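Below: one structure in C-alpha cells.
With one protein chain held back, the other chains of the complex are shown just where they sit.
Showing subunit A:
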Amino acid sequence: MGRLKQKGKAGAAKAYVTRSSAVKKLQCSLADFRRLCILKGIFPREPRHKKRANKGSTAPTSFYYAKDIAYLAHEPVLNKLREHKAFAKKISRALGRGEWSTAKNLEENKPIYRLDHIVKERYPSFIDAVRDIDDALCMIFLFASLPSNPRVSPALIENCTRLAAEWQLYVMHTRSLRKVFLSIKGVYYQAEVMDQIVTWLVPYQFPQNIPSDVDVRVMLTFLELYQTLLGFVFFKLYTDAGLVYPPPLDSGKDESGAGVGAFNLRPANPNTTTRGQKSDAPKVSSKEVRQTIRKITAESSSAPPADVDFNQIDSFAEGAEEEFVPQASKSDFDVTSSLPTLLSLSSLPKSSSTNIFAPYTFWLSRESSRSIFEFLVRSFGGRIGWPVSSGGGSSFTEDDESITHVIIDRPVAKAPEETIQERERRRRRKHVQPQWVVDCINAGKILLEDLYAQGKTLPPHLSPFGERDGAYDPTVGLADVGNTLVDDAEVSEDGQEEDVEMGSELEEGATSMAPLAVATVDDPEALRAAELAAEAAGIDYGAFEKEVQKKQKQQKQKQDTVADGEGEDDMNKMLMSKRKRQLYERMKYGERKRATEHTKLEEKRINIEKDRRRKARTA
C-alpha cells in the first residue's frame, strides 16, 4: 500500500485556483488582474468537478489554471502595473501639495509598458495573428467612428482611424476583399489575407455614444492590445507587399476630408525590400536556380524537380522570365506532367471577380456613404468620384465623360429643367442603387442594372456567408413554392374560371382532386367543400367517394406505419444509456426546432405570395 493521499494536495484542487486567490497571489488589484488577463489572453476554465477544484465548497466562483496564474506572475507588465500604482500615488501627492515641478518630472518618467512580447507570445507565427484579427478590426473600426470624450482621447481615436485606413488601403491594394453584406448592424466585410478569412463589421456612419452599462476600461484595454497587434500585423503585411509602413499621410488631403485617400502607398526602397526578403528566405540567386534547372534538364534525372521553390525563382528573376519546362521523368510520367508551375498557376482564371469593376467609372451621389463605396469600388478595380460635399480627394468631377455608373440612393424626383447636355449625360450613364454594387461583388459578376435602377423596389439582399446546411433557402425554394401556389389556386380559387378545361379532362381533374381529399379527410367541413368543388368540376359523386375512401385508407396505413415507426424508435431509446439518450434527445430537439423554423418560414412565404397574388388580381 502506498502513502495515504491527503485531500487537496493533487488533482483538480491543485490544478485550479479561484479568481480571488489568484488576485491575492499576484498582489494586484482586481482591475489590474482583469487587465492582465485581457492582455495575456487568459480566460477562466470550467473544471470537471467544481467541488473538488474549490476544496469542497460549492460556492459559485470562476476558476483559472494554476499554471496560467504562475505564468502571469512572471509577466513584466505586472511589474509595470505595480510601478504605475506607485507612480499614481506619488503624483497624486505631488499634485496635492502643489509641487508642480515634481509632478511634471514624475509625469515625464511615467512607467509605460510595451506589449510587443505579449503579441509575440500570443501569436507565435504570423498566420496565427492574421487569423485572430477579426475582433481587433471590429474594435478599431468602431472606435474610429466614435466621438471623443474624457474617457476616450482624441489621440486614440485618431490612431484608430489611421489603423482602419491602413487596413483598407492594404485590402484595396492587394484586392483581397471577397464578400460584403449590408446588415442592420453595419457592413460586414470579408477578406482573404494570407489565406486566412478575415471578417469584420463596420458600423454605419452615425455618431454613437458609449452606453452607461458598458465598462470603458475593459474596452480600452482590449483596444490597447489590438492597436499593438494591428501595428505589427500591418507592418508585416505592408513590408511583404513591398510597401512602406506606415504609409505617409498627406496632411493637406486629410484636412479636406479625403479619408483613405489621404495616405500614399509608397513602394519600399528596392534595396531594403530585397534585404528584407533575403532575411526571410535562404539566399538563392536567379542564376543559380537557372543553372540547377539546366543541370536537371541536361541530366534528365528521375528525381522530380519539385525541390526548387518556384516562388523564389519568380521573386529573384528580374530579367526575362523563363517558363519552367517540366521534364517528363522516366519512371513516373503522370506525376511530372501534372506538376503545376507558377506561370500556369498565375494564368489560371484566378479570380476575375476581383477586377469586376475595372472597366467602369463610378460617380457617388452625395447621400451614399463614401467610406463604404469608395472602399468597395476601389477594391474591385473601379474608379470612383464623389462630390465635394462628401469630402475632398475625388479624382474627377461629375461632368467627366468617363463615368459609366452613378450610385444613387434617392427616389426619382420630378425632372427639373435640365439642359440637353445633362439629359444626354443622364441617358448615357446607368443609375443604380447602392445594393447593386454589393450584390455584384457577392455574385462575382456584373448583374443586370435594371433590377436595381433608381427608384425601383430592390430585390432582397441575401447574406453571402450562407446559412447552415439544410436551412431555409429563400432562393431555391422559389420554384416549389410557385408550383404549390399554382396548384392551390387552380383547385381552390380558380375552379370556376377554368371550368372548360376541367370538363375536358375529367380524369386529370379527379387525380388532381386526390391530394385535396387526402388533405381534408380529417375535417368534415373541408371535405364538404371539396365535394362541392368536385361537383362543380363535373366529377360524379360515386367516383369522388371512392377516391376519397381509397385515399383515406392509404392515409390511415401511412399513419399507422408512421406511428409504429415512431413507437419503435421510442422503445429502442429505452435501451440506450442515459448519457446517449440525453444526447439523442438533444439532437432530436435541435432537429425539430430547425424543422419548425424552416416550415414556419415557408408558410409565411406562401402566405405572402398568396396575398400578393390576391392583391394583383383585385387591382
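Keep in mind that, in the parts below, a contact is a pair of C-beta atoms (placed from the backbone, for glycine too) under 8 Å apart; a residue touches a chain by one contact, two chains touch by 3 or more; residues count from 1.
Keep in mind that, in the parts below, contacts and distances are computed from a predicted model.
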item: Name per UniProt, for the chain absent here [options: "Ribosome biogenesis protein ERB1", "Trafficking protein particle complex subunit", "NEDD8-conjugating enzyme UBC12" or "Queuine tRNA-ribosyltransferase accessory subunit 2"]; value: "Ribosome biogenesis protein ERB1"
item: Residue among A:A22, A:A103, A:L142 or A:A191 that touches the chain left out of view; value: A:L142
item: Sole residue of A:E83, A:D134, A:D250 or A:E398 that reaches the chain not shown, by the stated touch rule; value: A:D134
item: Residue among A:H461, A:K553 or A:R617 touching the omitted chain; value: A:H461
item: For subunit A, the residues touching the chain missing from this view; value: 34, 37-38, 41-46, 62-63, 108-109, 112, 116, 119-120, 122-126, 128-129, 131-132, 134-135, 138-139, 142, 181-186, 188, 199, 203-204, 206, 208, 210-211, 213-215, 218-219, 222, 227-228, 231-232, 234-236, 239, 245-246, 276, 279-280, 367-369, 409-411, 433-435, 457-458, 460-463, 465-467, 471, 474, 567-569, 571-576, 580, 583-584, 587-588, 591, 601-602, 604-605, 608
